[in-house]
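Left out: one protein chain. Kept in place: all the others.
Let's look at chain A:
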Amino acid sequence: MAAASVEEIKLEDIPVDDIDFSDLEKEFQVESDVNFDNFVVVDGAPIAPESKVPILSKVLGKLFSQAGKVVDINLPLDEAKKSTKGYLFVEFDSAVSAKKAIKMLNGKKLDVKHRLLVNSLSDMDKFGSESFENEFKEPKLPDFQPTDYLKSWLQDEQGRDQFVLHKNDVIGVFWNRNTQQPDNAVEPRSNWSNTTVKFSPKGTYLFSYHDQGVASWGGKKFERLRRYFHPQTKALDVSPTEKYLVTLSPEPISVPENAPEDFPFGPESNGHQLCVWDVATGVSVKTFALPPAQALHWPMIKWSFDDKYCARLGPNALAVYDVENNFELLGGKIIKIENIMNFSFAPAGVKLAVNRNNELSSVLAFWTPESNNQSCKATIMEIPTRRVLRTVNLVQVSDVSLIWQEQAEYLCVKVDRHTKSGKTFFTNLEICKLTEKDVPVEKVELKELAFRFAWEPTGQRFVTLSRTEVVDDNPSIPKNVITFFAPELKEKNSKDDSQKWRACATVSGKFSNTISWCPSGRFVLVATLVTPDTRKADFEFFDLDYTGEKNDNTRDDVAAKVKSIAHPDFYGATDLSWDPSGRFLAVWSSAVKHKLENGYKVFNVTGEVVREELIENFKNFVWRPRPASLLTNAERKKVRKNLREWSAQFDESDAMQADSALRELILLRRSLMEEWSNYRDDITNGMKQEYNYEIFDFIETSAVDEEFEVVEEIKEEILEEKEEQVDSFEDA
């Protein structure tokens, strides 16, 4: 029975789970030389029939060997369907290669239908394990923090502008009140910013620099809106529509291992120095490493007029990013341009002749110098199509600058050229007319080297500053020449469509180094500002539509009448800036650049001092920009037509501002006026109802012309009548 009982013991009956194998497991533990870190799991591969397996594995092998040496590829087969299962395992020789493969090839598009998803095998463990939280946890949204109305300053009843004054370490925002002491828009703050402050292009935000990064301020009381954590930020720039902020810090970003949840950067940003932020939310949207060995040109990221694209200059390439598509490279790759030197976007949308329906195109221009088999050229390209609109070939070039007219109707390619000997320099202006068919180019040749060029913001005229070549290089002899250019007036019915620019006036013997157009056009200031090699500042206001009798024109067949209208003094001036409306020009002497006569002066367009203040240790003056006017051209015309009516109202409000007693009086008179007109209205109604009588204010006599006739009476009065007997000649 004993034997039988032994036989009866069946293996299945032994409760395996109850046996403790831990000692055995420990003893026979095999140290696996299989490192799972070397494996990647690839999903999303094509499902191929068995016959195609060798080709597929060859293709995939080639692809993955980009990342490192592939040891093995395992393509599991579906026995039933006789085809691959769409996933595979790839073994690399090292964990580093596997990681590289994940980084390189995860999300790689094989073809239209297939997109590879590459993960490490250990990820499978991590995400596949039961301890991994599968449930979606809603991220915590920060509480909504209401901000002031950010455009409140535009609702000022008197439409005043704001400006920032910076002295010592105190920065204040003020309301401009013309001749009177400016009003505080907000209590001046000390140490508001480490260096200076900067407004966004439309004036909505004010940015300050701090050790930890940048902060934005806005609303009625200039409360802090957002912080942008980017330590030691040295430069910042805001995109044209104020959506994005770009900061640059010399310190590379280092992301700590256990970064707190609110740390703005992910691990991919390690070592980057350039950061793009969403201004409104304060979230970092993209970071960039600096291209190696390249001179820094700020801004390093340039934006299209509508913020849809931005671009960065790289070595031999231009990287254009599609902002709306998560800052992906446009078309997935950079644009290779051999030796590209510089580029810029058109500051406004361009109405290209080929565009239908008045669409606006984003356009950029760049230039490349002469190289082995290429001549120097400037290229105009439409984005995102990357269609080249025009190439301008240039020879004997020493430098090129691209200067857009503010409305992007014209691009001036300023070409500084040298003679064959390389001894003398001169400038050619190649003016591209972007709105015309095929973008024609008009060439203006100058005899001298123009070192400044400025378009009239709203027009077609421009001013250049050039330097005459003189043998005597004594620096105390003024050599600069101001030249005014305007389009030639065409005879009526002329069939010649081409537009030619002519120099219409010149002023020579100047030290001038700055051209500053009034933002609304017509007036231009040509100034000498104090720089390390210029001691004395000098200003000259010019009117290009002078209505008086004598102007400074040298020719009359152009659309300009130039006249120097004012020549105010401010010897220590280092900077200048027009207010956004173009009515005032602020000129200041910053203690940062010059130690004497610090302070500011505000001039009107005719060069009269409106207000001046000498302030010790005065540093900076910043006008708050304004968004573009919403008035249409027709509405503007209407305003111009009714200028008298408008100015009557403004005169009154100016008078009220100037004197509080007068203000009382004006208010009293207003109420009296209203009282009287109410009285008359009441009477009108009362008389009508009670007596059927229409009241009136004076009696017109319509009959005058019809019923009267002019009678001319001529009265002849005979003063004296005398009869005299004259002796007859014959009688005598």
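Throughout what follows, a contact is a pair of C-beta atoms (placed from the backbone, for glycine too) under 8 Å apart; a residue touches a chain by one contact, two chains touch by 3 or more; residues count from 1.
Operating definition for what follows: contacts and distances are computed from a predicted model.
**Q** I want to check something: the complex is missing a chain, and I'd like its UniProt protein name from "Nucleophile aminohydrolase", "Probable metalloprotease ARX1", "Proteasome subunit alpha type" or "Eukaryotic translation initiation factor 3 subunit I".
**A** "Eukaryotic translation initiation factor 3 subunit I"
**Q** Where the complex has a chain not shown, which of A:L296, A:L329 or A:A648 is the residue touching it?
**A** A:A648
**Q** Taking the entire complex into account, which one of A:F21, A:F127, A:Y149 or A:W676 touches the absent chain?
**A** Of the listed residues, the one touching the omitted chain is A:W676.
**Q** Using the document's contact rule, name the residues of chain A that touch the chain not shown here.
**A** 638, 642, 644-646, 648-649, 651-653, 655, 666, 669-670, 672-673, 676, 679, 683, 686-687, 691, 693, 695-701, 703-704
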